[in-house]
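In this view, the complex is presented without one of its protein chains, the others remaining in place.
The block that comes next holds chain A.
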Amino acid sequence: MSMSQPTEPATDGAAATEEAKITTAETEKKADEVVEEEEEEEEYVVEKVLNRRVVKGKVEYLLKWKGFSNEDNTWEPEENLDCPDLIAEYLQKQKSAHEGKRKAVGDADGDESKSKKKKDDNEKLRGFARGLEPERIIGATDSTGELMFLMKWKHSDEADLVPAKEANVKCPQVVISFYEERLTWHSYPSEDEKKEEKN
């Protein structure tokens, strides 16, 4: 992109986009670059927009010229410029402040704090509190100090312990079945000599 005077149409026929004409040793091409002939023989191509200021109500941009060092940077009024992309690029960078500075991109890779949190139950639901229907008792123990049944629930693979006292009330038939299945008869070496009857 170069400055000031209106563009001369490129002779190689690209009407919609202005194409670069090469007259110096510069070989670099950019789609939005315009090189035009001016009164002077050298061509000035804007490499970058570095800064912006307002002087007497007019917007000016500090330009870095291609092929020149930073000591040759100049301020040019906005209306003289025809490099909207470079200006846009500069303005975009201002949102992220300073030249070379880059803002954080995206989340901290999943390390971030949760945006929402569910409060879990302190005690897990167990036994009858799970709200399931008893299927059968598959075992019993009193190692906890009170008699407990190991309950198989309908539609669940996870059996757990329930107090016998609770089961006796809530599912007496299931309890009875458990006991009935396990009834055994033993003979005792008493005065009666009877055969053992086993169910």
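Convention: a residue touches a chain if its C-beta (ideal position, glycine included) is under 8 Å from a C-beta of that chain, and two chains touch if they have at least 3 such contacts; residues count from 1.
Assume contacts and distances are computed from a predicted model.
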Undisplayed chain, where the name is taken from the UniProt record, one of "Vacuolar protein sorting-associated protein 16 homolog", "Cytochrome c oxidase subunit 3", "Nuclear transport factor 2-like" or "Importin subunit alpha": "Importin subunit alpha"
On chain A, residues whose C-beta touches the chain left out of the figure: 27-29, 95-104, 108-109, 111-121, 124-125, 128-133, 138-140, 152, 154-158, 169-170, 179, 181-182, 184-186, 188, 190, 192, 194, 197
